[in-house]
Each structure stands twice: as C-alpha cells, then as structure tokens.
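Have a look at the structure below, then the notes.
One chain of protein is taken out of this complex; the other chains stay put.
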Amino acid sequence: MSEEPLTISQTYAKGKEKRAEIGYTRVFPPDSATNTSVLANRTLLDSIFFRTKFFNPVEVNTDITLLGVKLRTPIFCSPMSGFNRLSSTTLADIADGLKRAGSLLMLGIGGSDELQCAIDSGVPVAKIIKPYRQTELIYQKLRDAEERGCVAVGMDIDHFYGALRDDRAAMTDLFGPQRSELLQQLIASTKLPFVIKGVLSVQDAREAVRLKASAIIVSSHGSSAVDFAVPPMAALADIIKAVGNEVTVLIDTGFKTGNDVLKALAMGAQAVGFAGSMLLAWGAGESAGVENLVNQMTAELSRTMAATGCPNLKAIDNTIIV
Amino acid sequence: MSEEPLTISQTYAKGKEKRAEIGYTRVFPPDSATNTSVLANRTLLDSIFFRTKFFNPVEVNTDITLLGVKLRTPIFCSPMSGFNRLSSTTLADIADGLKRAGSLLMLGIGGSDELQCAIDSGVPVAKIIKPYRQTELIYQKLRDAEERGCVAVGMDIDHFYGALRDDRAAMTDLFGPQRSELLQQLIASTKLPFVIKGVLSVQDAREAVRLKASAIIVSSHGSSAVDFAVPPMAALADIIKAVGNEVTVLIDTGFKTGNDVLKALAMGAQAVGFAGSMLLAWGAGESAGVENLVNQMTAELSRTMAATGCPNLKAIDNTIIV
Amino acid sequence: MSEEPLTISQTYAKGKEKRAEIGYTRVFPPDSATNTSVLANRTLLDSIFFRTKFFNPVEVNTDITLLGVKLRTPIFCSPMSGFNRLSSTTLADIADGLKRAGSLLMLGIGGSDELQCAIDSGVPVAKIIKPYRQTELIYQKLRDAEERGCVAVGMDIDHFYGALRDDRAAMTDLFGPQRSELLQQLIASTKLPFVIKGVLSVQDAREAVRLKASAIIVSSHGSSAVDFAVPPMAALADIIKAVGNEVTVLIDTGFKTGNDVLKALAMGAQAVGFAGSMLLAWGAGESAGVENLVNQMTAELSRTMAATGCPNLKAIDNTIIV
Partner (left out) sequence: MSEEPLTISQTYAKGKEKRAEIGYTRVFPPDSATNTSVLANRTLLDSIFFRTKFFNPVEVNTDITLLGVKLRTPIFCSPMSGFNRLSSTTLADIADGLKRAGSLLMLGIGGSDELQCAIDSGVPVAKIIKPYRQTELIYQKLRDAEERGCVAVGMDIDHFYGALRDDRAAMTDLFGPQRSELLQQLIASTKLPFVIKGVLSVQDAREAVRLKASAIIVSSHGSSAVDFAVPPMAALADIIKAVGNEVTVLIDTGFKTGNDVLKALAMGAQAVGFAGSMLLAWGAGESAGVENLVNQMTAELSRTMAATGCPNLKAIDNTIIV
C-alpha cells in the first residue's frame, strides 16, 4: 500500500538515495565502516536476543521524563551540526519532526541562529557545547543556551583533542583539554541540567557525578573520536553498576532500531540517541520522515516490550535479554 | 541417473527455480536472511556435530505417535497459509505428499475451504488458530476444526501484535493479546490436543502446561514474529529441562535437513516442523516432491541415527552430539 | 627459477589446472566445501600455532615404522579408488612417487588388477576393504591382499550405509553393517596388521582395540560419510587419551601441508593421510609430482620440527602448540 508509512529499513534505504542525490558524502553511523568502536558496538547489539513472554500481554507505555522534560519516547536526537550542508531547512525539519514525535533534540557545534531555529520549533533542546580552548567561549555558549530556552546544556568531553575525520584530527586548535575544576565551575554556574557526553569508563562516570552532572552519555561519538575506544555497549554495564543510581545514563553510537533501544534499556540505559539515522529520516521525508522514524522505532520498541512483558520503561531489566 | 529421486539439496534448488518462474517473491526460512532469530538458529544448528558409532550398527525405526496420531517420521509441516498464491492445487498437493510420507500437516490462517481440502487428502491435520481479537472468531475456528476432523488444534500466541513482514507489523487490528483465562477456557472447551506455538521461554512453557496444553512448539515463527527473539535451539534445552516430562515439545524455524532434525531430537524435541521447505518441495515436484523431501530427510535422519547407535526415536539423547 | 621444485601450494594450483583440463569434476578435500566435518576440521587445524624454539636447533629425522614397515615420513596416502578416471597410469604413478618418497599407499575399493599394479611399484600397500554386505566378498578381498603382498589390511567401517555423494547415499545395496563378531573373526583370520578406518569416538576406538585392530584412522572420510560427523581433530585428543598406548592412531580428512601434519602429531597421532592432495600432485607432475609433494610436506614438517626443538617424531608433543 503506498499509503502505509515507511518502515525503519525503508526509511534508511530512501534516505540513502536522497543522500546520494544531494551528493552529501559524509557518512555517519550506522553506515560508517571506518570506526572500529562503532562496528564493535553493532556486533554487541546484534548478539543480544529477547526472551519472549507471550502469555498475558501487557499494555505498553513509553513515556519518560528526561532532563526534566516529559517525552513520549526514550529515543532522542544526539548532537549534530552542519545541517545546512543538506538543505537550509534540514534543522528546522528535524526539530519539527522530533517535536511531533514527542522526542528531544541535542545540538552540537553551531551558532545562535541554529539554536534559535531549533528552539522555535517547540522541541525541547539540549545544547551540547564543544570543549573550546577559550573558556570564555564556553561560558558565552552556555549563557546563550540558557537565554534562548534550552532545557539542558552539556559538553562532549571526548573532543578535547579535536574531532577525528577518518584518521585525521580536525579542529585541534579550536578544541582543547578541560580541567575538572573548570567543568565544576561551569556546571555550578547554571541551573540547567548538565550533560557530559563521551563517557566510556567507570572512572569518568564517577568524575561526572562528582562534578554534579545530571546526565552522562555513554558514547564513542560515532566515527569522530578515539578509534578503538571501548564500544559503548561494552562499557555500559559497569557504568550502570557504578553510578546508575546517581546520574541519568544515556547512550548512543551506531543504534539503528527500536529493538536496539530496548537492548540498551535492558542493560540499564534510560534513553538512546540517534544522529545519522535522523539525517536519513530527513532525506526520506523531511519533517514527516523524522517523525515517522521515531514513531516506527518507538512502535517496534513497544511491540517488543509487550512481547517481553514490560508495561513501561521502568519495568525493563536484563532478565528480558540473553 | 535421471530416475533417481532428487536429494534434499536438489529439491531446494529446483524449488527455487520454480518459485522464480512463478514470480513468487515471499521468501521463507531456510532462505530468509531478514530475521536474525532464524539466522542465529541456523548458526546454532550448524555448530552441532555427531559422535559416530560405527560398530554393531542398529536397525532404525522412525515411527512416532504425535498428538495421538501414528506417524512414520518426526518431521511435520509447520502451519502455513496463502497456498493459492502458488497454485490452486498447492495445498492439496502438499497434504497428499505428507500423507503418503506418513507425516502430519499443520494449517495456519485460512478458511474452512482450505481446511476441508487438507482433511480430504487423508493426512492428519492440526489447525493452528490465530490469536484473533474477536474471541468468538477463535471459538468458531476451533469448532470448525473439530467438526471437520482435525486431530489437534492450537494457537500461535506470538502473533498477538500482528505478523511481522520484514520490519512492518501487519494485521494488528485483526490479531490481539490473549489473556491466560481465555486460553484456559478455550483449551478446556475441546477434547482435541491443544498446541501452543511460539514458546521461547521457560516461563511461557510452564504457563502452557498450567493451561493444559498437550504440546508446545518452540518457534520464532520464521521471519514473522519478534526480530531478535531468542533462537529456538538456544531456548530448547532449558524448556526441555523445565517441562519436558509434562508436555510434548516440538520445534521449528529454519530447519533444512534430516541431520538438523536429529540435532533437535538430541536436544530433547520430539518432532520438527518445516514450512518453507515444503513449498520448495512442492515447487520441485508437487505432491511427489513433498513426499520425496520428507522421505529423503527421514532417510538422512535414519542413516545418522544408525551411525550414532540409535534404533528408535526414544533412544536419541544428547550423548550423540558434541 | 624454473628448475626449482614446485612448492606445496604451487603443486595444488597446478594440479587443479590439470584437473580442469581433464574435465575431472569430483572434488575431494582439501577443496571440497560440501562437507561440514571437513570444513570444521580445517578450522581446527588453522587455529593451532607453534611455540617456536630457535636457540640450539636440532637435527631432524622423520623416520617412522608404520604397520611394521620402515618409512621416511609420517605422511601416507589415504585409501582412494577410481584412479583410471584420471588416466590409465595414475595409480602406478602415485604408487611410484610414494615409493620414491619413502611413504605408504592405502588402497580403497578396486579390483585385484589395481592392487597388483600398486604392489608392482614396490611401495608398501595397505588394502582397506569396504564393508560389503556379502561377508565372503570381504574374506575374498582379504585373502587376495595377503597373497599379493600387502603390508596391512583394514576396513572403513564408516561406509556401512553406503558412501555419501553430496547428500545422496550411494552403493547402499553393496555395503552394509558389520557385526563386531564378524570383524573379530576377520581380524583373527589374518597375520597382517588390521586397520579400522572411520573412528571418531572413544567408544569405537575402544571397540577397535578389543577386536585386536593394530591401527585406527581417525577420519570423517573426506566428504563421503556422515555429514556433520565430529571433525577428526576434535575427536583426536580423547581417543589418544583412551587408547593411545594400545593401538597405532592415524588421522586424515582435509590435511594440506607439512605444518598440518605436525599439528596432528603434536595432538598425538602417529601419521597423517592425504588423498585428494595426491591426485592434485599427480596432476601437477605425475609420479615426480607425488614424490615432490611428499618431500615438500616432509621438508616443511622437518623445518617446523627444528623450529620447535623436536629431533624426531617421538619427541613431538603438545607443548609445541598453542
């Protein structure tokens, strides 16, 4: 039926066609084959299976309060930038689609214009600030995010030596190491929840808690941080055990489907980020494409939650996976 | 020699040619590559080897009483439907071939006409009813099955949220969750053996026993239920341990050969279902093709039973595999 | 240099060219991809590495007394038949090449003419008799082998239900099960060493010892016995442990190189058989090709024995492998 919404895999296929049509050549996870951490993360995800429970099926609800915001799904958009390389409306379309799907948008590098554009859509926005060498620039970005109405702010600390483009480090002059004291002052300076992105060790997770972060994102930053960083799904269990009760633990890197989301949730994460997938969804249908992808993934998540006896996100635990 | 019967692999090859000729595009296991549970099940099957015993070979008998019916082989036809998409005589041919091979036919969705057509062939028929949202429809199908002479009835409980077509859920309005009380009443309402299909956890296996099911089928429903459901061969051992003495345990999903059957039997299953293979066998030789495939698989099963020192199905246990 | 002898891999490459040229289509291990046991055996072989010892290198000697015959190498030719499908001189060439390399030839099915042809070359010949349904035929073959001067006789008990050709059982009328008492009488009736081929379990190994066999061959018969039979290298260790002190333990199935031989010897086997490799060597250079292949493999074996500190075959044990 041509009227049926695209499925997840149809969305990705159509998005790739669009990407080729535009001539947009930068490939992100889940399709990137250049970063070993992403590939290893996929291998781990694909090795997890669900222990089904088909008797007495439950009614499923995927509502969640994340960073103080009520959402209809534990699927959010991980920080991205450079949207206008695709089209001048890409960011607005994605923001709008996410809003209609009851999701949340994280933004990466990019100016006040981009931020305002996202805010204007009405979607909850978290601004993830880069680890700039210039501390004043960080504070300026933070204040700007507060003023424009972001629901949260944060920093991707794994870019402190620049962003990896294949095996070249880019923007190494712009980004730099951040001392803990500086981060502690930064976090203390805002009333917004603060997100630390790029946590892959218990040590860093504990430090994030000590610095009063509200949330951490277990992430190897797609294909643009340390190659051979431990895959997020391999790092997750220990991090949950160490700080799961003290901080909100999110995850991203190479996730593709609603079942992938359930696997991370079963391992203890509270929500899962998608970036490249959102670009593909935009390619497949602009704003409606993004809304549909989040809905399709949430529907798959709900179906498998029902098939494993989980009425809501809190009911999910590792007994449902093998 | 052109007069020799087709082997198992020749049957599959010829069946695929026929399928292409007809333009029948829906591919089931064992060829489907879209469902991870099926693929993982194949990997498990292919990792099992036989501990041979060549001295003092035994005479082999593969007779079995299944669902109260005497059969000549532990190979049966798993529930299918939509036969007339291939040809108007496909169902009748398959039923006839199975009858001549001493096997049993399970039927899936489909009307009374199809059911009667199968019954008319003389093959023992088990009607596996879908989990309809309308309870009265379930009872109606059950009564119809009883009246037309089915040897057993059952339900595939894993379709309660619809049938998966790649990553799209289909028929979600038609099918729905079934409460245990309803199933208990349904099972109590018939004198026929009742089969619960789609059991993949000890919990569900125990519930099936509690509800007085006569048999369960450990199955991930080919490629049409939960993606990443635990592979049946991974679930089997625990289920056998938990309920093997209380209920007949069958299995299906991606089986291809007589040796595959022996592997499942060695793990504790009592019989093994094939669906897509039967369609291919029909394509390879209509009724005679189906009869021949069952015979060829049973012959391979017998050969390897002899080579592992098992004179009959009850003598098979997990000491013959490594 | 065109005067240098072909290496092992060059021999196989040239042999395959010749095979294609002749139009000989039956492919044996090590190239067959149709038998899982052969493939699994290769995977096991390829997972074994050598712990090298380069200080104080030893002088290496590969002499061995096998079935009462002094040989210069633990590499022998496993039973084959149908040589004249390649050429009328293939058997004589192979026998001659083996003789010049100080090896031993086992013969499979085939008449007195073939046997006499092999004997005439002067190579030590062991006649491996098929498990014929007609017992008198077995005795007739045994007496013929004794009279013509074989150094040993034996039987491949794994063909008792016929020979597998892909997934078809062939010659099932000709071959049949052999009771232990019959084998015991047969073995007792000859003064020649008796070889039982096709042993893959401790149980069968113990029975062979009880029946007074002189040697067993741990073998899954290339691609022509039970598919998914346990790979010989997986079965070897337990068999050595159980009967290694009571019977000569040989092995074959998918071996390719001198390093493969050393791996089996390190696991406890006393010699290793090659069949398809000998046909390829014949294709690569007729009699001289066979002699050269055995020499090249023995040279590689010697090199790695030296590199692992083993002066002779008795010095080899499992401390040299990881």
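Chains: A, B and C, in written order; residue numbering restarts at 1 for each.
As a convention for this text, a contact is a pair of C-beta atoms (placed from the backbone, for glycine too) under 8 Å apart; a residue touches a chain by one contact, two chains touch by 3 or more.
Bear in mind that the values here come from a model prediction, so they are computed numbers and not experimental data.
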Wait, the hidden chain, what does it touch out of the ones we have here? A, C
Please pick, from A:Thr11, A:Ser37 or A:Ser103, the residue that touches the omitted chain in the full complex. A:Ser37
Consider the whole complex, including the chain that is not shown, and state which of A:Val58, A:Leu174, A:Ala234 or A:Val322 touches that chain. A:Ala234
For the chain left out of this view, which of A:Ala20, A:Leu137 or A:Ala169 touches it? A:Ala169
Among A:Ile129, A:Leu200, A:Ala215 or A:Ala271, the residue in touch with the chain that has been omitted: A:Leu200
Which subunit A residues touch the hidden chain? 36-37, 40, 157-158, 160-161, 166-169, 177-180, 183, 198-201, 203-204, 207-208, 225-231, 234-235
Considering the whole complex rather than only what is displayed, give the residues of subunit C touching the chain that is not shown. 4, 7-9, 46, 48-57, 257, 259, 263, 296, 299-300, 303-304, 306-307, 322
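FYI, only the chains that are shown with their structure count from here on.
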Could you split the other chains into touching-connected groups, assuming subunit B is not there? A | C
Looking at subunit B with subunit C, do both copies bring the same residues to the contact (over half shared) or different ones? different
Rotating subunit A so its CA atoms sit on subunit C gives an angle in degrees, to the nearest 5, of 180
Take the average of all CA coordinates in subunit B, do the same for subunit C, and state the distance between these two points in whole angstrom. 42
Just how far, in Å, is the C-alpha centre of subunit C from the one of subunit A? 59
Subunit C: which residues touch two or more other chains? none
